[in-house]
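Below you'll find the structure, written out as structure tokens, and then a few comments.
Only a single protein chain was left out; the remaining protein chains are all shown in position.
Letters A, B, C and D mark the chains in the order given here, with residues in each chain numbered from 1 onward.
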């Protein structure tokens, strides 16, 4: 999984039939020091996250293992909202 | 998923049997600020997109989860046409 | 899929049993302007391509979706010989 | 698999239902000379590792092949604690 900041939303009305009903969030990747890596991804959201929250997301076939994304052409999914992480005993982020 | 601009088409007459009937579009990856990242990909198109449209595409096994691409040696598929996205409340793209 | 130029062949006599009978081609990745990206890959060839041809290849589990590569430890496969591609109306390559 | 140093933990209370009960560790990737590569990942931990240990982790669908991670939206898993590795006959790390 990767850490990422929820920064926005993406609207797509015309979609493959199997993507109907899946909300898309725009995420910026974070490194372990809570700095942007420069990478970004559009992930589906089965949890209901808000802009400004830090999340964990999964890629690839694992992104089809939620109820919302099963059997869909979806390759990135938010799987948790991060409360806190620490590195070497130092807290790098608290919600 | 990744954001990308549809820039062209690829013609391949001699293909693996399982790729017959799959149209290929040339895509340039976009970052969240609607700037090219430098990356590109050839994706199959089950929707019928046009050059100049911004799309979402999926990679890997998820790219085989549309009716058109099921069980095919296809590793990238367009799954939606983007109408709009915003980052931090700022609209970065409107169709 | 990615565009690539067929540049050579790889011979491996001692292989995992499931790779016997699979020919390997050396490919150099091309960008949409028909320039080498610097990347390369060894892909199996179910079509019968020749050096100097431009091909499309697929990676990951999709590379096991041809008759030749089914259930094999193969993660890259040639899936088409490119006749032509264009970007923004400009032809970038013709066979 | 990749070599990585266990550097911390990530807490996420609100998760997709299928991620409940999976502990997340923060890992820094190591190269073969036991130097950080700059990459990092959050991996689930079915073994019970401690900070400061060097581990092997797997990505993608292979990260769902442990008892703990089966059928979960999990794309990285710790699969071993490294005792030692050597390169060219020189020991690069001993626990």
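Methods note: a contact is a pair of C-beta atoms (placed from the backbone, for glycine too) under 8 Å apart; a residue touches a chain by one contact, two chains touch by 3 or more.
As the structure is a computational prediction, the values presented were derived from the model and not from experiment.
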Q. Which of these touches the unseen chain: A:2, A:44, A:61 or A:74?
A. A:61
Q | Of C:47, C:63 or C:79, the one touching the omitted chain in the full complex | A | C:63
Q) If the missing chain were put back, which residues of chain C would it touch? A) 7-19, 24, 26, 28, 40-44, 51, 60-61, 63-64, 71-76
Q. What residues on chain D make contact with the chain left out of this view?
A. 1-3, 31-32, 46-47, 56, 58-67, 69, 77-89, 92
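Throughout what follows, only the chains that are shown with their structure count from here on.
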Q. How many Å are there between the centre of chain B and the centre of chain C, using C-alpha atoms for each centre?
A. 20
Q: Calculate how many whole Å lie between the centre of chain C and the centre of chain D, each centre taken as the average of the chain's C-alpha atoms.
A: 32
Q) By residue number and range, which residues of chain D touch two or more other chains? A) 61
Q. Is the way these chains touch best called a line, a ring, a star, complete, or other?
A. line
